[in-house]
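Showing just some of the chains, left in place.
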């Protein structure tokens, strides 16, 4: 059994730093790199891709609605065509930094509000998937488990992986409890570890209201910008390893097929 | 004998239109497409690349300093490393739109103040050339004739083409007379035609102060955003054709070698 650990990276901007990229990079297997629309800038993207290369971490693009002030967390009434072109632009930009560092861009994972909208709105999900495929049909699409993004990946013929969240509470329908709801973000390390362990080992997650929800994930999203993040990621790794689960990039696994 | 006609394209932004792209595209052989830093946005880039494809026009990236309000015409004290990453970002973004339309990106031509700074500052020119090469070593670099960009292309091993301007006055040293100087932009059609004809046919240009300056150009920059632009480009084409000069993309020529 195996699983991938992915983390949002390169979310600084100009003089601003966000997240502990240097500390987190050695602990994950995939880096979802911001592309300048919700965070990051050309210099930050370059540094982040270089850091991923040094640690042998797979690089994915993390495109967003154009909203730096809101960090891409606010829904924007963009048409599918606008989303398509925004994603194309961002993925192409990050692809160039991968080229410059001799890496192959591996996947696309929409960020924040775009991820949530795409999970529920198939037109938007298809726009994301088609833009991804237009850049490189060999790219993977990272999808909220059970969401419309999975359907969009299937329809466009893109490889995809379903994603689980280590520190986010789930609703009974398998969707994420919105950040605005109390209890939506898990802070207790034991709870987080347990959630990851069950997701990967038993393919189930306990919802916020106590139901057992089936889930099928190939990658676990961890966060690198909260206090104690590094310790928590280390604890997750150790737990998974103790349970005999190998941690490796999802994108690598399937390339072998 | 042959020459390329290139024009800056896709310089609208959001609801704004600039230039007569639809009218000019059928008349040129290369389109230098803005990449979102001085002008353009993802939707405009997509429309412009699609238009170029329809007319069989070669597409190049037209990266700039990040300065939309100043249209990339203001010098910004950016380091060569910042220029490198800014160019990489922009070229990658446009590359993606070319991929989506089944085209190959052909060349990079820096815009406005970046073009002028790169012409005189070798570190900046090298930053542009290295970013171009990092995306694709098969890309061409479009260089002000006789400038530092030519030297940078040579040092990095990039193919390059020297550019002449149909409607700009030249100084005795072969540089462009700055836009702020009276007489720097030629408005007289006969004068423009004559300048192009001599540049291509005799490899010389008359400087603003009357000297004969040697010049060796493979592409002529025409403008599509001035009154009478379309008529002027047509007149240039007819003049060149009358003189037996074939108009074709510079990037195509060398691919045949």
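Labels A and B are assigned to the chains in the order they are written; within every chain, residues are numbered from 1.
As a convention for this text, a contact is a pair of C-beta atoms (placed from the backbone, for glycine too) under 8 Å apart; a residue touches a chain by one contact, two chains touch by 3 or more.
Since the structure is predicted, the reported quantities are computational estimates derived from the model, not experimental observations.
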| item | value |
| --- | --- |
| Assembly size in copies, with 2 chains present | 4 |
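Everything that follows uses one rule, which is that only the chains that are shown with their structure count from here on.
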| item | value |
| --- | --- |
| Whole-Å gap separating subunit A and subunit B, where each centre is the average of the chain's CA atoms | 39 |
| Subunit A residues within the subunit B interface of the complex | 36, 42-43, 45-46, 81-82, 85-86, 88-97, 99-100, 131, 134-136 |
